[in-house]
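What follows is subunit A.
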Amino acid sequence: MTYLYAAYAATWLIHIAYLGSVLARYQRLQREMQELKKR
Partner candidate 1 sequence: MTSLAAITGVTLRKDLRLEWRSKDAINSMLFFALLVVVIFSFSFNPTAEESRQIAGGLIWVAFLFAAVVALNQTWARELRNQVLDAYRVSPAPANALFLAKALGNFVFVSVLEAVMTPLFIIFYTLRALGPAWQLIPVAMLGTWALVVNGTFFAAMSIRTRSREIMLPLLLFPISIPALLAMVEATSAILTGEASAKFWIVLLAVYDLVFTMVSLLLFETVLGAE
Partner candidate 2 sequence: MKKAFPIFALLTAVLLSYALYLALVWAPTEQTMGDVQRIFYYHVPSAWTAFLLFLINFVASVWYLVWRSVKADIIALVSAEVGVVFCTVVLVTGPIWARPVWGIWWTWDMRLTLTLVLWLIYVAYLVLRRFSSGTQTPLMAAVLAVFGALDVPLVYFSIWYFRTQHPSPVIGKGGSLDPRMWHVLLINWLAFLCFAFLVSWSRYRLEKTKREVEEMLALEALLEPKGLR
């Protein structure tokens, strides 16, 4: 039974990790854009 939950948990972990990386990169880019606009 733990195998079932492990599989579902693993699935969401993978998706969340990817989405997290996309979000982090986006935030970093937004910061860069602010700096560029200031200059």
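Just so we're on the same page, contacts are C-beta pairs under 8 Å (C-beta built on N, C-alpha and C of every residue); 3 or more make two chains touch, one makes a residue touch a chain; residues count from 1.
How were these candidates chosen? In short, all candidates are chains of the complex that A comes from, given by their letters.
If you're wondering where the values come from, they're calculated on a predicted model, not measured in any experiment.
Visitor: Which candidate, 1 or 2, sits against subunit A in this complex?
Guide: None of the others touch subunit A; the one that does is 2.
Visitor: Given the complex with candidate 2, which residues does subunit A contribute to the contact?
Guide: Going by the criterion above, the answer is residues 1, 3-4, 6-8, 10-11, 14-15, 18-19, 22-23, 25-26, 29-30, 32-33, 36, 39.
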